[in-house]
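Okay, structure first, notes after.
With one protein chain withheld, the remaining protein chains of the complex are depicted in position.
Chain naming follows the written order as A, B, C, D and E, and within any one chain the residues start at number 1.
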Amino acid sequence: MRKNQVLSLFQKNKTALNCWLIHPCPMTAELIAHQGFDSMTIDMQHGMIGFESALAMLQAISTTSVTPIVRVPWLDPGIIMKMLDAGAYGVICPMIETAEQTREFVATCRYPSKGNRSFGPSRAMIYAGNDYPEKAEETILPIVMIETRQALDNLDEILTIEGLGAVYIGPFDLSYALGCQPQSDNYEPPVMEAIDHILSCSKKHGVPAAIHCMGPEFADRMRKKGFSLVTAGCDADFVRSGASHTIKALRQ
Amino acid sequence: MRKNQVLSLFQKNKTALNCWLIHPCPMTAELIAHQGFDSMTIDMQHGMIGFESALAMLQAISTTSVTPIVRVPWLDPGIIMKMLDAGAYGVICPMIETAEQTREFVATCRYPSKGNRSFGPSRAMIYAGNDYPEKAEETILPIVMIETRQALDNLDEILTIEGLGAVYIGPFDLSYALGCQPQSDNYEPPVMEAIDHILSCSKKHGVPAAIHCMGPEFADRMRKKGFSLVTAGCDADFVRSGASHTIKALRQ
Amino acid sequence: MRKNQVLSLFQKNKTALNCWLIHPCPMTAELIAHQGFDSMTIDMQHGMIGFESALAMLQAISTTSVTPIVRVPWLDPGIIMKMLDAGAYGVICPMIETAEQTREFVATCRYPSKGNRSFGPSRAMIYAGNDYPEKAEETILPIVMIETRQALDNLDEILTIEGLGAVYIGPFDLSYALGCQPQSDNYEPPVMEAIDHILSCSKKHGVPAAIHCMGPEFADRMRKKGFSLVTAGCDADFVRSGASHTIKALRQ
Amino acid sequence: MRKNQVLSLFQKNKTALNCWLIHPCPMTAELIAHQGFDSMTIDMQHGMIGFESALAMLQAISTTSVTPIVRVPWLDPGIIMKMLDAGAYGVICPMIETAEQTREFVATCRYPSKGNRSFGPSRAMIYAGNDYPEKAEETILPIVMIETRQALDNLDEILTIEGLGAVYIGPFDLSYALGCQPQSDNYEPPVMEAIDHILSCSKKHGVPAAIHCMGPEFADRMRKKGFSLVTAGCDADFVRSGASHTIKALRQ
Amino acid sequence: MRKNQVLSLFQKNKTALNCWLIHPCPMTAELIAHQGFDSMTIDMQHGMIGFESALAMLQAISTTSVTPIVRVPWLDPGIIMKMLDAGAYGVICPMIETAEQTREFVATCRYPSKGNRSFGPSRAMIYAGNDYPEKAEETILPIVMIETRQALDNLDEILTIEGLGAVYIGPFDLSYALGCQPQSDNYEPPVMEAIDHILSCSKKHGVPAAIHCMGPEFADRMRKKGFSLVTAGCDADFVRSGASHTIKALRQ
Partner (left out) sequence: MRKNQVLSLFQKNKTALNCWLIHPCPMTAELIAHQGFDSMTIDMQHGMIGFESALAMLQAISTTSVTPIVRVPWLDPGIIMKMLDAGAYGVICPMIETAEQTREFVATCRYPSKGNRSFGPSRAMIYAGNDYPEKAEETILPIVMIETRQALDNLDEILTIEGLGAVYIGPFDLSYALGCQPQSDNYEPPVMEAIDHILSCSKKHGVPAAIHCMGPEFADRMRKKGFSLVTAGCDADFVRSGASHTIKALRQ
């Protein structure tokens, strides 16, 4: 079975560099896949991406060895299993608040007897290889987002769920949860404290921690803190900042 | 009829800032359309864009007042007229080499009696307004690329064709034509001389001159030289440079 | 932030004219958007429209000032939040039956602390402007359908939910609910009585009431009754009636 | 081989009723196909329809017995043969001006020895049946548009080309050609005279004549004159007039 | 209303031959629809098929009299009702485990007073005819999958639910459920016993039983056992085996 690069980096205590995708454009995805990230995440929650686009983007990413991850819109077995069948090597589930939800989510990502994923890895077996059914469990990363008050309260319990691949911090929603305003890569103290808290709890439980950053500077800080995966850029931000930089340079 | 912003700038002796699009992504197009360019060009020649994508991108650009231009793949009346019917306010035709081709191209963009464009402005009338049939001629810009040895030889004749909206320099092909190697925004002396020559001939004939640049620095130089339109950035380059900058910052 | 025209009309006690879309065609949407409706609703429940089509249609509608509304397939946070992120200024949720469901739905449409919408207004910020995060709450309309026996029974409670933008009557399902047969714009007395009842309860609670009509005559009657929004036509009906009228005229 | 209904009507001296499609929407096409036209024409010249959309629309039309016709963008063997391979039973070629172009066009539609169509009827054999290769010649209608001054001048010669299926009058371009302004179904005398002339010449040569009309009244007049096929409506017009009628009824 | 061929075969005690589709390709669907199956199932659970593709495939299948069935991703009213509105004549719901879920699913497929399906059969009425609303109940087949331990335990109860159209055995998941390894059409004794058990229970309750097979040999065995519908092939398997047979023949 084709390797999960993110998992390999986790196992070597290295930090995976992830890129975020919210535009439904396989050409953009293919271009980014050749720039050197370890993984790319197709955001089906806030991104402008439905199933047809996500599939085409998974194919575009598969032209390289970059590991494909999908953020699903919600804790919904239909779409989670479908994206795994489409070849996602990691699934990020937003708005997880309890250990019970975490258990349900992880089970959705695993075949029996460990879980209740339904069998039918149509594209996954093409992408990963014929031993996918046996190796999926040890290869695929079920990742829960920690971004609400309740999730913070239940963090220790969440982290004990067997099979959990990682936790992923969404600082924007977390800011709201803590009564703060979201700002790009520059969060208020309660948010930064929560980030530190989640990281240290994760380490205690031996679960890799990941975090969403907007740019390389904050990503680097987070990497140095000890995060196992940092999202360090996003397709739409590349476009917006390239275009607005160009305009600013020419419209003084 | 909705105004052609590029034409208005031409008439005020100001330089239009153009953005280039080669990815088939309406979301990217819509995002860029909100950044402040005067026009955006959908490249159906070298861009990864067929008719269906181009149409969706024209709609995305039409959410703003940015003027939509299309570069067609070749001097072919079928696609030229179709993109005008789809609402393009400018059409750039590549690889034009003679006055006769220029005349044919310009006629393809104009209704009788001035030309032989076939009538059926299906989306153009929605985009532009009901007076499109009468006002199209004075609004639409037929633009020929000057990028070959032959075009240079025939430049004066090309510039005399009535109805020509502008000439557009493609420095990459022009470099090849002059036996040079294309380099981003940093051309060898024969190319720079040809650029100057085309600009001054255009001015002599009162035809606006446009030029393809990769970034704002060169675009600014060209603007200062007196070009009427400068392409100053491209969707794919924004993505590539954003992604590679991020990677470089994190992979020392 | 770009205005919500429907809300403005509500505030002026005027009736918004809405058009319904069930065909996955951005060209049709763009054409209709230029005809003068105040709002257009993309029907993802009974319409033949998935996410990819809905996004393209939202872009097509955004070429005008017509306010975009989306009817989602079901009370499902994943799709509700995603359509808001895509720029919908109103969301209609079908088959709502209780105050609890209404509360859950309204919360799904609002950021904390008022609700639990997850943050990531990717296209919404492009469409609406950079102040979207602050202004979304006062701009976006969460609308519940009243179309079942249970909804009628719980109507008063439903109408007390804070943040509810409007109620929308679906006379077809309502006819079924009342043991009647659905007929176009010509409902049996129990249905008409229920319509009157819903309208007067809504007025009592100060919640705008909206109703689905098939054609302008019934829409006008409903407007005169005092409805705040009337759906007065539908893309597929325009096509069907235009085509069948043509055929009838020629096939005597 | 599946019958060409239009050809059968021609052979019975009856008039075929044709509907025109310019929106890239298979749902609209399928809906119209159930209303009772004899044929539907997918307009790839002025319509907003590329190959992918045209294919999906051909499939939608094929859910009924309505005969599918395609208007191609130009006299270009690549697209003409491709649309025949996709299952078009008639091809309308715009802007034909000479007998030589007519001969070339007709040959493009026929297999050797009568023509030079390349063999590969991928979808056509599914749609039509396994005897397509033998029966295509007697079933498929190559149709040329008569819409320019030159075409009028060369009309007699054009009509003598063996294998020509019909001529199709485009009154808009014809109006331009005759120095008149195009008006919907209400043409100036020179245009009406040209229409009569084309019809009588066609009859003389035994070639069916067809004409583009906007609505049923004019279509009926043309049918009574003796046209073999009348286009009597268009998807976009159905939508536009349905929507604007609705708006007018409600915005006095 | 257009007939449901599968239901007709059930009523005649004949076995329906079904083909499975997991590739999002309307051309493949149309080609297969002409080969002679009684029904085709669009798999939106494990297949690489979202709503847009499924709709186009339903149109492609509708070019023939083959009965269209859809497997939905999950017991979710939004997608179940939407696929019925799109014209599915059967819906297969995966992972059903209890009588309560079965009741809920069947109700989702039926209009009041028998169920709670919301009214809006947009494409279904085009496909089926104007009497769809009255005849849908007696025509449409709600089909539940039996593929888990719990479903086996609750089988008798599940089979008593009024309105249930059929049960469908998924031998892969069933193998997992019984602690066996899935193998193509060659299952271990516990699985074969469960298959026999489900079949005989279904017969006892007068509910048609269906089963997923990979190839014609096993399908034939199952037909002879008395199954009412056998899936006997799959688009992706046709492609894979055709391609790998070709390669093997040439790569000795």
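By our rule, a residue touches a chain if its C-beta (ideal position, glycine included) is under 8 Å from a C-beta of that chain, and two chains touch if they have at least 3 such contacts.
Because the structure is a prediction, the values reported are computed rather than measured.
In the full complex, the chain left out of view touches A, B, D, E. Touching the missing chain, out of E:E100, E:E134, E:D153 or E:E217, is residue E:E217. The chain not shown here is touched by just one of B:L7, B:I22, B:L58 or B:L250, and that residue is B:I22. Check B:G36, B:G50 or B:G115 against the missing chain and you find that the one touching it is B:G50.
Seen across the whole complex, the unshown chain contacts chain A at 26-27, 30-31, 34, 55-56, 59-60, 62-63, 123, 126-127. Contact between chain D and the unshown chain involves residues 50-52, 55, 76-79, 81-82, 85-86, 111-113, 116, 118-123, 133. Considering the complete assembly, chain E touches the hidden chain via residues 17, 19, 22-25, 27-28, 31-32, 35-37, 48, 215-217, 219-220, 223, 232-233, 235-247, 249-251.
Basically, only the chains that are shown with their structure count from here on.
Listing every chain that touches chain A and chain D alike gives B, C, E. Because chain A and chain E carry the same sequence, their contact can be compared by residue number, and under half of the numbers here are used by both.
Here the spacing of chain B and chain C, counted between their Cα centres, is 41 Å. Multi-chain contact residues of chain E (touching two or more other chains) are listed as 50-52, 55, 76, 79, 123.
Those chain pairs judged to touch are A-B, A-C, A-E, B-C, B-D, C-D, C-E, D-E.
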